[in-house]
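Okay, here's the structure, questions in a sec.
Yeah, one chain of the complex is gone here, protein chain that is, but the others are all in their spots.
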Amino acid sequence: MNLIAVALGVAAALAGAAVLAAVVLPARLRVVAVGVLSALLGTAGLLAGGAALAGGSFAAHLPLVLPLAGVYVSVDALSGLFMAVAGAVVLAASVYGVGYARHAGGGRGAQALWPLFAFSLLLVPAAASVSTLLAAWELMAASSLLLVVSGHRGGGDSVRSAGVWYAVMTHLGLVAILTGLVWLAAAAHSETFAGIRAGAPGLSPVARGGVFVLVLIGFGSKAGMVPLHAWLPRAHPEAPTPVSALMSAAMVNLGVYGLVRVGLDLLGGGARWWWLTVLILGALTAVYGILQAAVASDLKRLLAYSTVENLGLILLGVGAAGVFHASGHDELAALALAAALLHTVTHAAFKTLLFLGAGAVLHATGVRDLDELGGLRARMPVTSGLFALGALGAAALPGGAGFPSEWLLLQSLIHGLAVPGITVVVVLPVAVGAVALSAGLAVATFVKAVGTGFLAKPRSPAAEQAHEAPVSMLAGMSLTALACAGLALLPGAAGPALRRVVTGLLPGSGAAVTEGVAGRLSALGSTLSPLWVVAGTLVLALVLRGLLRMAARTPSRSAPLWDCGAPPLTARMQYTATSFAEPLQRVFDDVLAPESDLDVTPHAESAYLVERVAYSRAVPDRIEHRLYNPVIHTVRRAGLAARALANGSVHRYLGYGFTAVVLLLVVLAAAQ
Amino acid sequence: MSGDAELLDLAAGAFLLAAVGVLWRRDLTAQTSLLAVQGFALAAIAVILGADQAHPELYAVAAGVGVLRGAVLPALMRRAISARATDRETRPLMNVGASLLSAAALVLLAYAVSQPLVRLLGTASARALPMGLAVALIGLLILVTRRKALSQITGFLLLDNGITAIAFLAAAGVPLLVELGVSFDLLLAVLVLRVLTTRMRALFGDTDLDDLRELHD
Amino acid sequence: MSADTVNTASILVSLGQVTLVLIGAPLLAGVMRQVRARLEGREGAGIWQPWRDLRKLLRKTRIVPEGTGPAFRTAPLLAVACTAMAAAAVPLISTRTGLGPGADLIAVVALLTLAAAALALAGLDTGTAFGGMGASREMTITALAEPTILMAVFALGARVGSTNLPQIVAAGVQHGGRLASPASLLAAFALGVVVLAETGRLPVDNPATHLELTMVHEAMVLEYAGPDLALVELGAAMRLTVLLGLWASLFAPWGIATATGPAALALGLGVLAGKLALLAVLLAAGEVFMAKLRLFRVPELLAGSFLLSVLAVTASFFLT
Partner (left out) sequence: MISLLRKIRGVGRVAEPAPPPPAPLPPPVAQRARALGGSAQVRCVDAGSCNGCEIEIGQAFSPVYDAERYGARVVASPRHADVLLVTGPVTVNMAGPLRSTYEAMAQPRLVVAVGDCAIDCGVFAGGYGVHGPVADVVPVDLQVPGCPPRPEAIVEALRRVTGR
């Protein structure tokens, strides 16, 4: 009996059981039961994915589940990778959720939706036919949407607007995907992926290009690709933390999955311009996302924008892989794709950790604004340490999970120069510049997040009363932290699995991939061993410490902070996240276009004496302002105009119906 | 590759670098000395080409270019500047950082468009051709983004240097007459502009083009 | 590639480099101060003064400011360790360093960035206004310097087909002519600017300033005293030494040993000392003529160096 099949079956059963438990059990029991069952569900997904990555595969046709077509399920290495990631995230987030749900999202509905969402994340990569994929996709979209709005009881405008944005954009995306895939299925005369794979080569370039553009729009919007990212920084912060983690670390990846599945697998590569588009959009996404993150002062918004950045890097890698593949350099393509997929995995690890950490802070203080946090390291040491580990990963510094994957990405770009063609030569340097800039800004961003959020003195009573998170939350975070450390030090362990994925997609040389991931690109002449680097640094640090102890045998005393002789130093004198980001904001003024507003109220007696000065600054999402607002306004105007049509008279409605029927008949007559 | 080609690359590199420097520095005197450097680089290119392709007349051209672009024009510019009170490009239309980045884009563009030509000619000199084009583009950029009349002259000179370089590298040496003709009307242009600036300074005290717009109404 | 093999000899080379940088860095700082003093018409305190300062600092009591945490306490050590690790990786004396295949240019850059980030966190951890100010400025400059560095790496690595330092340097030794090519000259200039920015020298930052509002690096470490301050200053000097050494090995690799034989190593050591001293003198002399840039002019400088590195990349394709 196939392990994958068993695992998936168990997962389905667990999901059902969890939903049932959520509905019937009383509150306290419900939370625990759902948490445990979902954790098991995640483990099952992890197993299924792991088995697929280990070389297993599984395909089945269940005619009775869905009407008409029935459900086609098939799991190969690619699906396995995304399944494993989703499963791992679900596992950690569910364990965490047990403790968190007492604080928020413990309601019956939320608890029932959680396992559904989790299961849909396993189902999407397993889908093997257009209808199955769309059904799973819609299940994922709907459940996550409901979870987002379930966020805070009573909501508040931010939650509501986030829900609206998410609903609209995800469904527009769905429409795009639907059109694209249906077009593809129709053109390939088959609805199953196997059939499409067989029929795709015969398609006209127009059809292929059109399909690709459509799915790029659809999956890209899910992956937060600029300019379709607007929903992401709204929805992720507002959702309850475990949900944000699941969305940010698992769901957005599926956008990448869809792109790779359709573009590289079903359509089998394709024209160079497709992938150049992806590459350039990815570069834009990365830079824009990290810029917004660098100036954001809301912790979860910052993390959401950092998700945008990382997905941009992943898309950049995928695009590069496509370009190399289209130019016939499959070895490089394999390398770039491996880099992108590895970054997907590492990003999932550290982003889960970061979001869970942010949730713990929210749970302990009720505050998300970095300007009002600070000093948490004293009150919640474990959370602070784990968050710092995640931040190290997000900053892509040695010892962090992001370092090997971003390094690999740069390697694949640098060696891409072997590819002839002027476009490549012009685009690759730009891409490297984008990666470098986003890496540099990421360091600044996460130094800000850790430094102003967790270090120094608390800036608000809420932060002063902070308390360490409950055990289950810490357990969930620790699980992810282990994953982060593993990926940071031994990225090579992922080598064979990635090779299987990549060689499944590109008949390129798989050897280069394993070596590349293991940090040993002997074929390409560049190597890296994070374990060595980190270990060496630590050893040197210990040796230096010993030497210092020997050299300086002086007593140590504690003294008040140096206040320039003008006490007291208050917490309000510290640099806040906003002030930390001010220089960057000023440097990128032209891009960010911040809105700052300074109002000075002079004293009653004299205009020269100032009584109060108020300064407020906001960095709105410029793309959103420039691109979306006009569209929204026109739509609204159209809606208002349409209102006149409906004045409540039954005759008028019947008239509409009648006219429509007649017109339809006329059209039919004309068509013959 | 041959030593000549190396030298040519170096000269062309210096040529381009001078243009970048002009874009980078706000100080007009520094810009002028960079222009002088560029003039000599241009002369060097001509000499190397002459040695490479045994065109003795190129030496004459080189000498002319060197004297004119390296010595005379910069001297004139310095005269024009020394009379001025403010000798810095204080507030260009596009801030320096942005214009530098766009210059990077322009260079890439220059390389991209000139590839067919380079492949067509396939000579060592042709491979340096994009640099000439890049310099011309940067000159145009300065022409459109700077306010001071003198910076405009600098942009114009860059443009002309670039064109000359292209002529050298592509056609392997323009006829002396053409070169001289170009340079002379260039000289005239500078002289006219200089007279104008002095007169304008006498009249309005400054040569900010935005102020000149007031002359319309 | 011979640079890929790691053996005891090459590990010894790395350890030698670390100790060399540990001992030599303060001397380098001393030389620079001395040159400056002479050019200013002063007598100067002698090149050993930084070592006297360090010895003195080690004898002073360690002060733990109230309200600071582990980040503040461990940062100096971590910074020095990262820099030392970079010193072990960069081919200074010989191209056969202990990390061999691990001595990757990107990894070295990341290590130095990590050191900077650690100090920035320490500055924020104090909770004083100056600490935060320094951290914010330092991180801004680091973030903007990153693209230039990687672009220059791109230009240098593209030719060798690798970002492995020993290979790049060895290639430079083999074909000296390449070093005179526009690509590597442009890259040299761009990296030079970045080295100034990353080590907080003029015109980006004034290491000798006493006015807090103009500080970048100094402002972060205002709270350190005694042995911790000794570590911070040692770290800064080492950072300068490593980056100058890296620059020298990349663009003037002549005389660096490509084996681990004692004679070659001795030669390499001597040549390295000579190169570093020369660079230090030039840098110090140049600083006499420079004024500090306004903080918000620094991006212009870095944008310029970025443009140069882009030119280097394009040149490395189209000219060679």
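Chains here go by letter, A, B and C, matching the order in which they are written, and residues are numbered from 1 within each.
FYI, a contact is a pair of C-beta atoms (placed from the backbone, for glycine too) under 8 Å apart; a residue touches a chain by one contact, two chains touch by 3 or more.
Predicted model, so just to flag it, every value in this text is computed and none were measured.
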Chain not shown, its touching partners among those shown: A, C
Candidates C:125, C:146 or C:218 - the one touching the absent chain: C:218
Candidate in contact with the missing chain, chosen from A:27, A:198 or A:559: A:559
Options C:11, C:39 or C:173, residue touching the unrepresented chain: C:39
Touch residues of subunit A, complete complex, unshown partner: 559-560, 562-563, 565-567
Subunit C residues touching the omitted chain (full complex): 37-46, 49, 52-53, 55-56, 59-63, 209-212, 215, 218, 222-226, 229, 288-289
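Heads up, the rule we're going with is that only the chains that are shown with their structure count from here on.
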Two chains joined by the most C-beta pairs in contact, as defined above: A-C
Separation of subunit B from subunit C, taking each centre as the mean of its C-alpha atoms, in whole Å: 36
Euclidean distance of C-alpha centroids - subunit A vs subunit B, Å: 49
Junction residues of subunit C, two or more chains touched: 299, 306, 310, 314, 317
Where subunit B touches two or more other chains, by residue: 95, 97-98, 108, 111
Subunit B - residues contacting subunit C, complex: 1, 6, 9-10, 12-13, 16-17, 20, 24, 95-98, 100-101, 103-104, 107-108, 111, 118, 127-128, 130
Residues of subunit A defined as touching subunit C within the complex: 294, 374-375, 377-378, 395-399, 403, 407, 410-411, 414-415, 417-418, 425, 429, 432-433, 435-437, 439-441, 443-444, 447-448, 450-452, 455-457, 520, 522, 524-529, 532-533, 536-538, 540-541, 544-545, 548, 551-552, 554-563, 569, 571, 573-575, 579-584, 586-587
Touch list for subunit C against partner subunit B, complex: 177, 180-182, 185-186, 299-300, 303-304, 306-308, 310-311, 314-315, 317-320
